[in-house]
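Here it is, the structure in full.
Note that one protein chain of the assembly has been removed; the remaining protein chains are unaltered in position.
Chain naming follows the written order as A and B, and within any one chain the residues start at number 1.
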């Protein structure tokens, strides 16, 4: 659906990408300032903004409504041809503007419905209205004792069917709080959406999750898809990238993007919030993004198939937490170096609008899979008095393991999916050329055991490390006595032992992987030993149906990450994923530390987005399939060059190349 | 008013200094012990003590009063000609002797009044009574939910007028808790004083604050002056000097002293508690002061214009927290090396009583200014989940910045005032030769903007660093859009960016200042660029009226402190404060790391107190004005010597010189 010049309502993955920055509207601002900010968006080539529609600033003490402050914004948006994502922002139960996760009481719920009705009915007529964001950053991380929550939880418990699977009769944890929270988020987002739709059935619905590396345990995106038009996310370096060093923030952005892409399924997705400016007192890890980082982030998000990106924020808010922080405009309302850099990227993409509109991620067939249950089990079983001696033995061990394979494959120039296990389609007829990696996924729910067997039986490659499948969904240890995945894995773990922060796993094929913390020893059944230690098998390889499993029950992913180099892990993966890699038309010839490549296909063209996160220049060689004959450089920002298969890329540079 | 031999009631700054140590009185002590302690005071040349008048040990379970334990003390005081500061110490709401900050209930308030009446009426007749301390160490740091506090807060809120200034209509923080706490302390101290005065209108009233580098945000001394006769403070190294390394404790004592001197205004002030002995389990940073430290502290306090010093404590208390700790007497009731050292200093000062009685701090005209609001804003805006990556981005950043300039100027041998902004007199006709330094004072209240303009217009020099004036008193960011101090500062900040723990600010005059954390870039209006970085102005100099502003919006004070050397900052200050320095008759010729000089004037004499906090001997040269022709060494404790302009001072030594 075309909305004014060049702006489409994003309902499919074929819609054009949109770019923007949030304009923070609050009383105290002048009409001139608001006008200026929309003007700046337009000048930067941006098409969209996002505005927090604070009830607090519309709903007067006497009960009357005054929308004038926000009317200014919607009118300025019209004037400069900017579309607005209006973010529903009801008062909390105390009548204040501060964020809350769930309604506190039934009365509060009614008040919220009333606010939504007023707000939506007033603004639905604006041509500048693009869509609604029912809630900013759902993700409560824990239940509270508020009456509404308590009552909903009680209802929920009553409605739960008896579980078909009962951990063989063991008295196990039930993870009710965790499972309820997932459902409660969905119920709440859906309820909010319903209130909006009562007054405006037409405009788009968009929701942005946040802090995905920690909050993923709370999100079941498949159910979100039922009421949203596009999925979004907040990916703020200074809040959310604590699992990464700053040099790897581009990788963090890529991983975040792949998780959103997977969550969105067939829906379009966009990055709803990207850090636009400096922190003073807010955020956890203070920083100001550089122009180079902003460039890499925008291109990386694009390369992961996003339909756009919105920065937080254009203007720094004036008061309250974050006052004077996060802005892409400086205090004089001039574009910062970050905004100028973003604008250059945006204009490059807009110029080639057909190329980018139809560009799709070219999947490698490799999938790294995580489970929500692994994150729950880590949190439940970890003794909280324990000091952090080992990264693997703490909340985050499973996610960091997952990220390690993502980083290694990214440094090979290979795309890789990053999926919650239920986001993967286990219903296909063949998985030839497909691979799944399960790294330190300590809990594999019983419902997925047959899925994994089907995947391998039908030709898939399964790569497993660490304590993966130690527990079922109830934190029951399934490795004791009769391990239900013995046939699939080709053996059974005898024991895990704390072995050290880093210790070697020497494969028979000469590769030596750095492993972390626990070493598992295996009693093979059908599996062939591929690694031994002190006369015990510590890695095996098993043929199962048409497929194949490689199992190293030690944390070689996280071990590689902690060792500071993915060189060995990449060597290992090159061989283990060779069936998938054969289908990939373009990748790095060798492992390239600190470099990433995102690959898209648009019509008959391939688009390769290469980022150098290192401070120094690199020369790298591309391995191309024969079908690729010519190239054209679409973007460089540091004078990098491409000659034949060779790419010279400077420190911090991004190069985008179109191949035919 | 002369009280017995050589002891004056301190009502003006012309009264003689008094020295002493607290005698801790508690049941279990024998009359002989109590007698011995007062005797020890006299032998040490001390004239005063302070006693906690525990209601708990006077007011019996049956409601009767038994003052006999404390009568012993007052009688021994008479015998040895010692004056007693009696410290009001009512029972807490549970009837226990432990300290509390505010009454818990109205009943508790009535009980306190009753106790004060009994206590004051009983002891007011003793000749040895010197004055009353209504409360030890006010400073609650946070509000509680106790009924009396809740009710007072509610009253207070109702009585608050609408603020004249509203952050241009922005919805900002109000800092009500913080502002109420300041008022509540004043109300409470005044109420206590009134109860005392009902029964004894004659004797002195003295109050000691504590932990001033953290608690300054809670004290408005101008209002205390209305009911006290002298201001005091507790300055315990092992509790309060955590912002300093041990080597710099003498500097900490000097900074603490200057803050008290400023707080006292025209009233006399004294250091009410100085650590006298060793910590075992109490305190935060365990230590035992050395004789050298005690000597430096006493002289430094004296050099900051105090009318005396009282150690905590003469005798270690026998029971409860602090049992066996803090004493200047050892367990055999013999003087420790610390008491012997203190006695030597005291006798030196007493010997020259006229000289020291009328000695006044010779101000340099330089004033470092802090604001309570900066401390409030740091605490309110800082994300508490944030790890401490950077010292400047935490509670204490503003105060440590302030202390950095204090330390640098002290190492130049230059006196400097340390004032809360409202303690500075902005009503003068001329500020020629005067300088104000604002370092990382993130909040400058709107009421002070015209003050600063007046100061510069009338010839003052203003030196500004860091995020000073980022916020108004409501934590609203005033640097966005139209910065209200643009005319004064000669420009506006474009952005602050996290730049690193330490980075250089290269001035056009060759000085390279180490800066910390955020770098601010400037869009100059009338200001002349004095430092650039990557083609951006990062420091400017502005003429405004008859005065001048130097503005470097990066933390060069704290940066210098973190770098471990004030050499460059001193170089910078030498030039920036030259108008002031021209008025100073005596200072170090060059920056001298670890050395301090306090300068007083008494009649036509100058008294220079030089401390070497280094472990090793130093030779330094004094820059003297021509009017000084002769000198006399009043005190050395390590055989240091003075020859012409040259001073040889040994490690840890203190030298006091009289110049004429």
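Just so we're on the same page, a residue touches a chain if its C-beta (ideal position, glycine included) is under 8 Å from a C-beta of that chain, and two chains touch if they have at least 3 such contacts.
Quick caveat: nothing in here was measured; it's all calculated off a predicted structure.
When the missing chain is restored to the complex, the residue among B:280, B:508, B:641 or B:660 that touches it is B:280. Touch with the chain omitted from the figure is made, among B:333, B:526 or B:583, by B:333. Considering the full assembly, A:481 is the residue among A:481, A:510, A:604 or A:630 that touches the omitted chain. Within the whole complex, the absent chain has one touching residue among A:208, A:257, A:492 or A:550, and that is A:492. From the set B:324, B:484 or B:545, the residue in touch with the chain omitted from the display is B:324, counting the whole complex.
Hidden from this view is one chain, which touches chain A at 167-173, 378, 381-383, 385-387, 389-390, 393, 467, 470-471, 474-477, 479-481, 483, 492-499, 517-518, 523. Within the entire complex, the positions of chain B that touch the omitted partner chain are 26-28, 33, 56-57, 97, 277-288, 315-321, 323-324, 330-334, 336.
To be clear about the criterion, only the chains that are shown with their structure count from here on.
If you average the CA atoms of chain A and of chain B, the two centres end up 52 Å from each other.
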